[in-house]
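A single structure is presented below for examination.
Of the protein chains in this complex, all but one are displayed in their positions.
In order of appearance the chains are A and B, and numbering begins at 1 in each one.
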Amino acid sequence: MNKNNSFLNRLFMVLVFVFLYAPIFLLIIFSFNAGNSNTVWKGFSLDWYQKLLRDRLIIQSVYTTLLVSLLSTAIATVAGTFAAIGFYAMRRKVREPLMTVNNIPMMNADIVTGVSLCLLFVAFFNGWGTFAAWFNSLGLFRLPTRLTMGFGTLLIAHITFNIPYVILSVGPKLRQMDKNLVDAAMDLGCTWMQAFWKVILPEIKPGIVSGALTAFTMSIDDFVISYFTAGSSASTLAMTIYGMTKKRVTPEINAISTLLFVTVLILLAIVNIREARQERLREKRLV
Amino acid sequence: MKKTLALALAMMMVAAMTLTGCGGSSSKEERVVNVCSWGEYIDEDLIYQFEDETGIKVNYQTAESTEALYSLLKTGAGDYDVIVPSDYMIGRLIAEDMLAELNYDNIPNYALIDDQYKGLSYDPDNKYTVPYTWGTLGIIYNTTMVDEEITSWDVMFDEKYAGQVLMIRNSRDALAAALLDLGYNINTTDEAQIQEAYELLSTAKNNGVYQAFVMDEVFQKMEGGNAAIAMYYAGDYLTMLENNGDLAYVVPEEGSNWFVDAMCVLKNAQHKEEAEEWINFIAGTDACLANMDYIWYASPNAEALEQYPAYYEETYGEPLDESLYEIMAAPDDVLDRCTLYENLPAETLTLYNDLWTKLGI
Partner (left out) sequence: MKNKLSRLTIPYVIWMALFVVAPIIMVVIYAFSAADGGFTLANFAKMGTYAVVFTRSFKLALIATLICLLIGYPLAYIMSKEGPRFQRVAMVLIMLPMWMNFLLRTYSWMSILENNGLLNQLFQKIGLIALYNNLFGTDLQFFRMMNTQGAVVLGMVYNYLPFMILPIYSVIIKLDPSLLEAARDLGANTFNVFRRVILPLSLPGVLSGITMVFVPSVSTFAISKMLGGGTELLLGDLIEQQFLGGAYNPYLGAAISLVMMIIVVICMAVMNRFGEGEEQAVMM
């Protein structure tokens, strides 16, 4: 492709980035505000960062957010990868209807996904209550009669909307793979487990990584589905923020977001620098 | 093949475990209490203090409005132990058999609550509730943006202030303002009167009187001078005043609503004992003083209410302005023109819901 962008093109690009980042810089700047306003600057201070450390509600919700995102991403990545391999091996007639179902959580509005899961959980818990009461009357061992929404339901919801993203990014990599590779490996005496580890996995690794990253991002950014499925004992950071946007968001939230943002920025920078270095090494080797 | 099956089984087990994991809370050594309240409605230090003193972990969430809390409870999305609904909602929850009777032996601080706030219409026999705060509903306005002295609910519907008015996003309060302006009782069940009130609201909305429908957003909008007039609660006015000295508060002459928010325990609460411990802690004089100082809502604890001016002077080194104290704890002559909301019959509630949804369209 021709590699020259005109000045106007570059300017357009800069403007879009300004649009994307202006509100974010504003948030970061006001995390250092001495006053508690998000519009009036009253001088520099680190007060909000100090207060943040003592605010258990916020720290707890950050912890919940990270935990649910990490767990759901890990589970969704493993499950999604296997599911994608399964789909890949399926006959078209079986695969297509299943893929349509798989796409539902992505095509569906968040609010419908959240609401429907909420209805399901409530109905299930009611049914479970009746079942457990009956079971306990048998006197074998006791089942808890009351299940409630909480971290467990939150995790299930996140896994459910994360898996399709993993499948969607692993799927194309599988299709790009040479179909005979696996058969050849098996002919040469590999068990399917070995074939998976030695042949399939290296081929689809980029797909898995980007799927996991997408899933994690979606999990962190999600609010609507969590809002409907977290119940009373778990709050994600997004839910805590939503509770605050209605009054004044304390700059503590700006502070914690700044910290998260900077952490991600540094992590991504490290990954990028490493990748660039590896690329350069590879180029050298080729020369 | 066997391995495939084993893997499938393993994944099923993960699924099953996460499922049962949700119910684990019932059999833990860790003591927990799930509280649902409103935004900016507690001095958060009290939560930490309670956790440190008792070792009970507090899961503190907030709901947007009384009606939203009711939805949360009904949907089953909210599984709380302690809630702090307003008077009329308590009546409704009791009528629907959703509240647990309290064991007042576990709540000795209940004795400190002034008799004035006991035996009210929503809980005539004092079986379910411990009052948390009380106050009035009124109009908050920015004196630099409004050049008259406001005394009537009229301004909430007046085109003169088009685009400057913040209406409350809560069917009961919004319709109450309209009913009061029309000279009706806020507890009316007369469908024609409610319809008339709705028309008043709807016309004002269509004429662009309302800049927005708000609940807690009112803080940043009024403090920042983004709107001139809003209707909200007395305690919140005092919080806003700290950040914007131009604001004024009035309980209109047509009368208004006075409310009591009280702590209750839900019938199916899993941590009733912890809930009562929490309620007792919050009803104590020290907690009430700290809370009053933080949220500016009057406490029903007689000792705390009386001691507050002295507490203020001690904390801030200057006496509390008498007029502010009177806004917080409305004197009898103001309370005389105010009415407590009562729980409405089911048909009227349905009418409220339908009209409210219709208004939004």
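Assume a contact is a pair of C-beta atoms (placed from the backbone, for glycine too) under 8 Å apart; a residue touches a chain by one contact, two chains touch by 3 or more.
The model shown is predicted, which means the values in this text are computed figures rather than measured ones.
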Can you tell me which of A:I24, A:A133 or A:L201 touches the chain that was removed from the display?
A:I24
Which one touches the absent chain: A:N36, A:T73 or A:S169?
A:S169
Full-complex touch with the removed chain, picking from A:L46, A:A89 or A:L201, is A:A89
Which parts of subunit A are in contact with the chain that was left out?
1-5, 9-10, 12-13, 16-17, 19-24, 26-27, 38-39, 79-80, 82-83, 85-91, 94, 98, 101-113, 115-120, 123, 156-157, 159-160, 163, 165, 168-169, 171-172, 175, 182-183, 186, 192, 210, 213-214, 217, 220-221, 223-224, 227-228, 237-238, 241-242, 245, 249, 253-254, 257, 260-261, 264-265, 268, 272, 275-276
Logged for subunit B, residues touching the omitted partner chain are 1, 4, 7-8, 11-12, 15, 64-65, 67-68, 70-72, 74-75, 77, 163, 169-171, 205, 210-214, 217, 220-221, 224-227, 353-354, 356-358, 360-361
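In the analysis below, only the chains that are shown with their structure count from here on.
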On a C-alpha centroid basis, what's the spacing between subunit A and subunit B, in Å?
35
What residues on subunit A touch subunit B, complex-wise?
36-39, 54-57, 75, 79, 82, 118, 121-122, 125-126, 128, 144, 146-153, 155-156, 159, 192-193, 228-229, 231-235, 239, 243-248
Would you mind writing out the residues of subunit B in touch with subunit A in their complex?
3, 7, 11, 14, 18-27, 32, 34, 36, 39-40, 44, 47-48, 51, 59-62, 64, 75-80, 215-217, 219-220, 223-224, 243, 268, 270
